[in-house]
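Here the complex is missing one protein chain, while the rest keep their positions.
So, chain A:
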Amino acid sequence: MAAVRTSSEVAFNRIAIAAVLIATLIFLAPIYWIASTAFKPKELAVSVPPTVLFQPEVTPFIRLFTKRVQMQKPVDPQVYEAAPWWEKRIYDGGERVLKVGKDVQLSQYPDRFMNSLIVAVISTVLAVGMGTFTAYGFSRFKIAGEADLLFFILSTRMLPPVVVAIPMFLMYRMVGLNDSHIGLIILYVAFNLSFSVWLMKGFMDEIPKEYEEAALVDGYTRMQAFFKIVLPEAATGIAATAVFCFITAWNEYAFALIMTNRRAQTAPPFIPSQIGSGLPDWTTIAAGTFLFLLPVAIFTFLLRNHLLRGVTFGAIRK
């Protein structure tokens, strides 16, 4: 700025930055609490006063992945000595790991995590694939009632999940798609497709038409121009759209709660069901939550320059 800054302006600036830093700490505190509880010894998770600094341990993750039972009597010292380090941690907590023969019995968590991964990845590929073609169509061709069609597409995204879930549940029950990966994938594609069309249309609109027109003049067909010129140009947009669709499908709760209960259940409805009755083991829940949130946190950093565009369906760019 050309104007000379007064000392009061400088002071105000400093106060504002200090306020931002404090606000950031407050906003991150719950996330820190999840991450730290995931590495706490069981008794420190519910200590009074709350424990902030402690010696981190990985026992919650061992508990997260194994099936265990309370031990009636102390473990045989010989068995304890022969056990691998992680099993000793479980013995130390007064529990033993369930086994069939020599095979450790895994908890349901890895299974639910895989379900989340399968459903989110496949639905993302389909939603972004279809969305990219459709966005190109809307971006480049004249379409009668284009605004109405785009509104129709967006409005499907706004439908409350529970409203859609009631008839879908009945229809899935008829054709046997309840508690199946395919059933959930279809719902997530339907949910993400509109988002993908809108976001990709924004990216497509930014690719100059002249590129394809030059290619057409050079002897490409429209399809060749699309695959060889437009798609490579749109790569960043496709990647950003895919990450957004993945996060939405990964986080989705209502459809998963209603449509799945065992075989295809994803992590979001599973994690709260771990609470059960009595005193919940918060360290194990935190460990499961931590692993579940980690990919989203990483993706948020990768996406940081596209977040604004993503949350406004491509309407507002930087």
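The criterion applied here is as follows: a contact is a pair of C-beta atoms (placed from the backbone, for glycine too) under 8 Å apart; a residue touches a chain by one contact, two chains touch by 3 or more; residues count from 1.
The working rule: contacts and distances are computed from a predicted model.
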Record-based protein name (UniProt) of the chain missing from this complex, from "Glutamyl-tRNA(Gln) amidotransferase subunit A", "Sortilin (Neurotensin receptor 3)", "3-oxoacyl-ACP synthase" or "Sugar ABC transporter permease": "Sugar ABC transporter permease"
Residue, one of A:K99, A:K209, A:K228 or A:R262, that touches the chain absent here: A:K209
Touching the absent chain when the full complex is considered, from A:Q105, A:S155 or A:T236: A:S155
Where the unshown chain meets chain A, residue by residue: 1-3, 13, 16-17, 19-21, 23-24, 27-31, 33-34, 37, 45-50, 130-131, 133-134, 136-138, 140-144, 147, 149, 151-156, 158-171, 173, 186-187, 189-190, 193-194, 197, 209, 213, 216-217, 219-224, 226, 247, 250-251, 253-254, 258, 267-269, 271-272, 275, 282, 285-286, 289, 292-293, 296-297, 299-301, 304, 307-308, 311-313, 315-316, 318
